[in-house]
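For this view, one protein chain was removed and the others were kept in their places.
We call the chains A, B and C, going by the order they appear; numbering starts again at 1 in every chain.
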Amino acid sequence: MAYAGSAAVRTALLLVVWWALTEGDPGAAGFGLGAAVLVALVSLRFFPPAAPHPRLAATLAFAGYFLLRSMVAGVDVARRLLSPRLPLRPGYLTYTTALAEGRPRWLLANALSLLPGTLSVTLRGDELELHCLDTSLPVHEDVARAEHWIARMFAG
Amino acid sequence: MSWLLDGLLIVSLLVTAVAVLLSRDLFRAVVMFMAFGLLMALAWVRLQAPDIALAEAAIGAGLTGVLLLDAVSHFQRGRLREQPPGEEG
Amino acid sequence: MSDTLLLVLQALLLVTGCLFFAVGTLGLFRLPDTLTRIHALTKADNLGLGLIVMGLLPAVAGPATAAKILLIWLVALAASATAAHLVGRALRAMEDGDDGSGP
Partner (left out) sequence: MTLLDAVATILLVLLLLGLVRIWRGPAPADRMLASQLFGTTGVALLLVLAESQGQPALRDVALVLALLAVLATVAFVTRVLRIARADSAGEHPDV
């Protein structure tokens, strides 16, 4: 049953991607439907549905948070670069994450690379090593907030 | 305005091509070649040939770059990161 | 009236996007080491790309084309986050005295 649901969701997502890639060309829709169903079935074989499903509302909330913060990140970098004194205090910081193994941790590591002041360097088990632009900032709190949003995404 | 774009493309194509040939550091030559591939793709775009641009971006800038990187890593294994800074070819 | 407003907004977004790309390139020259350069490049360039995408959206033909542009932006975002992480990890591994030649 979970398989059928996953297959339907993946087919729908692939159809949206196909629709975007062909720029809505109706002549290609038939191929798209066939390809989407086929790829969804094959993907189920290689990537069986994992236990924590991302929840839609929380995913959108995280996406909003991420977009806002990545804009802050760009502005922050620009501000530092354009100021003549070049205010930087680079350094490493190790963060122990409470997120579950697999997708949540991987998402946190990748998202942090685009959030202000952090760049994820290594991920070993639950130890996430970050490179920070300015170690005097409350980086730890920022990371904890991003982690909180991701945790809500995969909750339940 | 577009003559400026085309002129810049022509000059940069020549510059990158010469840079690839003159660079004595092989890795630098490969990265320059990848840059040349992207600029070549842009030149095809300006010549109204998006299909060739697609092939150039995929093969010239992408796959050939990867193959050449592989070749370079076989040539100078382990020596790459110890180059003295500011060395000019 | 609202058409002019849209055009002004579009021009503003495109120009700001260019500015952020300029900052990314500037970072490539002003910053002292490779890791900080990765910071500047990924963040500034992605914001620049995002702004340019937003600036292009009102001009495109239909919703499917808009979706395609957004899809390309997402791919570029994921690609640059992954690339930044990979280069950072490689540099860190070399700092630890592992010259990478492997066992």
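Going forward, a contact is a pair of C-beta atoms (placed from the backbone, for glycine too) under 8 Å apart; a residue touches a chain by one contact, two chains touch by 3 or more.
All of these numbers come straight from a predicted model, not from anything done at the bench.
Interface with the hidden chain, as seen from chain C, comprises residues 11, 14-15, 17-18, 21-22, 24-25, 28-29, 34, 37-38, 41, 45-46, 48-49, 52-53, 56, 59-61, 65, 68-69, 71-72, 75-76, 79-80, 82-84, 86-87, 89-91, 93-94, 98, 100-103.
By the touch rule set out above, chain B reaches the unshown chain at residues 1-2, 4-5, 8-9, 12, 15-16, 19, 23, 25, 27-28, 31-32, 34-35, 38, 41-42, 45-46, 48, 50-51, 53-54, 57-58, 61-63, 65-66, 69-70, 72-73, 77, 80-81, 83-87.
We adopt the following convention: only the chains that are shown with their structure count from here on.
Chain A and chain C have Cα centroids separated by 15 Å.
Shared interface positions of chain B, i.e. residues touching 2 or more other chains, are not present. Shown for chain C are the residues that touch two or more other chains, of which there are none.
Those residues of chain C lying in contact with chain A across their complex are 19-20, 23, 26-27, 30-33, 35-36, 38-40, 42-44, 46-48, 50, 61-65, 67-68, 70-71, 77-78, 80-82, 84-85, 88-89, 91-92. Residues of chain A that touch chain C in their complex: 16-17, 19-24, 70-71, 73-78, 81-82, 86, 88, 90, 109-111, 113-114, 116-117, 119-122, 129, 131, 133.
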